[in-house]
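Of the protein chains in this complex, all but one are displayed in their positions.
Chain naming follows the written order as A and B, and within any one chain the residues start at number 1.
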Amino acid sequence: MRKMTARWPLILALMVGVCLTAPSAPAWAADPIVLGCPLSTAFLYGWDAERGIRLAAEEINAQGGVKVGNEKRPLAVEVIDTRDLEPGVPVSEALLGVEKLLLEKKADFIVGGPVRSEAALAAMPIIAKAQKISILTSGSLTPKYSEMVGQQPDKFKYLFRISGESKWMVTGEIIPCLEEIGKKYNLDRLAIMVQDVAHARAGGAIIAKVMAGKGWKVLDPEVYPTGATDFSMGLVKAKNEKAQVLLIWMDMPETSILLKQWNDMKVPALPFGSIIAAAEQPGFWAATEGKGEFCLANVVNAGNAPSQATPWTMKFVDAYQKKYGLEPEGYGTSSSYMAVYVIKDAIERAGSLDPEKLVAAMKATDLMGVYGRIKFDPQTNQVIPSLDPNEGAVGTIFQWQAGKRVVVFPPKIATGQILLPPWMTAGEKK
Amino acid sequence: MEILIYGIVNSVSLALMALGFTLVYGVSRLPNFAHGSLYVTTGFITWLLLQRLGVPYLIAMLISLVFIAAVGAAMYNFILVRIRGMSISEIIASYAIGLAILEGLRWGGLKGTTHTLPVFASGSVDILGVVVDSHRLLVILLGAILVGLLWVFVNRTRLGLALKGMAQDERAALTLGIDSDRMAVMSMALGAIMAGLAALVLLPLGNIVVEAGYHVLIMAVAVCIVGGLGSWTGAILAAFLIGFAQIFTVAWLGPHFQVVVALLAIILTLISRPSGLFGRQKELEERV
Partner (left out) sequence: MEAVMATRRKERLDRGIKVRTDGIYAVSSWREIAYLVLPRLLLIGGLLLMPLLLSQAPYWQRVVSIVCIYSLLAISFDFLAHFVGLVSLGGALYIGVGAYIAALLNTHFGLPSWVTVPLSTILGGGFCTLLLWPCLPLRGVYFAIVSLMFPLLAARIIEALDIFGGTDGILGVDGFSSKWMEMYVLIALVLLILFGLRRLVNEDLGLVFRGVKDNDQAVKASGIDVITIKALGVFIASAIGCLGGAMLSHLYMWAGLSQFALDFSIIPIAATVVGGGGTLAGPVIGCLILVPISELLRDFGTLRIAVYALILCGFIVFKSEGLMVYGSRKYQQFERWVQI
């Protein structure tokens, strides 16, 4: 009982402190529309989205802002660091960040994240409860997100996703691309290396099943924990079992280790990154001293690597390069950029910020964007993908060739051909 | 065969990661939970010097080793010395320092995947049908040399013997005129250098990321506990034990059980033989 006294000055100070700081929501002179962006800004899939969003908002503000009814209102971007990609940080931290955007920053829209699938899924009820339109643009690829919207369309009608979703990426892009490679170079042995997260495991399993059905010899998938730093055993296995294509699905930076090891060991298999964090960045070439050459990488949406998908694509790439000094980096860049334009478009058609009107306007979106025609599935609010930019959102698979990212798939927007590393072609000639 | 070779590579890497940690603990009974951050910092500084300032590789390495030794010594001299002997406080304080360094680095621009160091030797060698890249072979070689040097240092030099004396019996060492605090500073500096050397040898294989700091810390702790806290031979033996266990799990169970094996090893060892498999058993001190 002795020790239980003298806490009052402390508590008093604390309460005063909390009370003073709490209602400090900033007051603006004009009345901007606030885009709240919960992103893990210390990671590629956080800052790519942040840059895309800021670029679009700047462009729109430079043109006078968004027309709501009769008045023009500027856009304000509020980014909050959710840290959800960091290991050792609970997702509740990211959820608190989302709530901070909704409750304190008075965000009118949620754009971008949360990035990690677990966080994005857990944030769904919170955003839906607040009745704010949200567009997921980076990170989370899990099909479960749009499935959940589809299952409870009334509850989750506010939630849209403008970036890719792993089911389509597999069936619509990766498998056709694999088939093309197989036909062209007569390859049919596939090794699969995936990261231990739900979307990668599921993606790897589907690819394995479908490719086996198409007459390929598929080796047992290797599952690596997030943060693995040694891939030699898997590569040795792939080499011994004469794999010819190495399918990689990992969104962790350590993938550059994998490619270095692949090059050092001269594994005669073409690395095909369905999702491969490290190889997406323009800095990848320098970081691996060119050892990542011939690696294929999927950047989900066109515009994340230079191509001529639509007239807007290069305009976006150039604007990005002018502002940030390098080409777009991660797979969430062009989608985050487009999300802002989609919101602008929807607001102007709805003529107000009323959530119900906005949902209707969002669902009616039909916009020719950076990566093709943007339309949302009426049931699941997922952007409709396609191989033709005039039909829907197109993806991009590029290959590193002589220090450049050359788009090789889909054929409609390709700027080059898929090449094999010299140690593979040498083997074939024998 | 590949299991043997890659098992050795993996084990030597683990031993390198763990040596600095066990050295510090062995001499001054200080669990240095900032070990991982020292590792990453060395890599980052070398990268800065090499890629940004264009300093030659070797000199960059030397500068960063000196720097990291100073950081380690300063950490002890200004902070940890005040809480010597309170092991839980030591763990929390050193972990907090490590956390501050790592997150500070992240804030200072260490993010993404573009921070890498060049390998010492590129290309690959074919050993009995197994292709190994030359840098990995160098890792084995350098690891062996480092362990050898450490042994010579501890058993043949005055300073090393003083450190060893401290480790064996601090009070007796004090009566022989060995300054306990000075030795602790030395051991922290040495431990930091060991962490730095491990980073310089191992990082060219991968890239420099903040997460590596946490990974190295867990692996170092795992190795040291299984081998017996403070026991150097134990640490090396344990590194081989865990290293091969991991490679075996990758080969037969699947890579996602790799970390599970390390963690299970720690828990099982602690439950059955808290002083480690090869440590001096002090039954009364550690258990009821």
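Methods note: a contact is a pair of C-beta atoms (placed from the backbone, for glycine too) under 8 Å apart; a residue touches a chain by one contact, two chains touch by 3 or more.
Not measured: the values here are computed from a predicted model.
Visitor: For the full complex, which residue in A:E59, A:E93, A:E179 or A:E391 touches the chain that was left out?
Guide: That would be A:E93, which touches the missing chain.
Visitor: For the chain that's not shown, point to the residue among A:A198, A:M314, A:I384 or A:A414 touching it.
Guide: A:A198
Visitor: Considering the whole complex, which of B:G104, B:P118 or B:G148 touches the chain not shown?
Guide: Only one listed residue reaches the unshown chain, and that is B:G104.
Visitor: Thinking of the whole complex, not just what is shown, which of A:S117, A:S232, A:S274 or A:T365 touches the missing chain?
Guide: Only one of A:S117, A:S232, A:S274 or A:T365 touches the chain omitted from view, namely A:S117.
Visitor: Suppose we count only contacts with the excluded chain; which residues of chain B make the list?
Guide: 31, 79, 82-83, 86-89, 91-93, 95-97, 99-101, 103-104, 106-107, 218, 221, 225, 254, 256-257, 259-260, 263-264, 266-267, 270-271, 274, 285-288
Visitor: Name, in rising order, the residues on chain A that touch the hidden chain in the full complex.
Guide: Considering the whole complex, chain A reaches the absent chain at 1-12, 14-15, 17-19, 21-23, 41-42, 80-81, 83-84, 87-93, 95-97, 99-100, 102-104, 117-119, 121-122, 124-126, 142, 144, 148, 196-198, 201, 223, 225.
Operating definition for what follows: only the chains that are shown with their structure count from here on.
Visitor: Please name which positions on chain B make contact with chain A in the complex.
Guide: Those in contact with chain A are residues 2-3, 6, 9-10, 13, 106-107, 111-116, 118-119, 122-124, 130-136, 205-207, 209, 211-212, 214-215, 247, 250-251, 254-256, 258-259.
Visitor: Within the complex, which stretch of chain A touches chain B?
Guide: 42-44, 47, 87-88, 196, 222-225, 227-230, 232-234, 236-237, 239-240, 253-257, 260-261, 264-266, 277-278, 281, 283-284, 286-289
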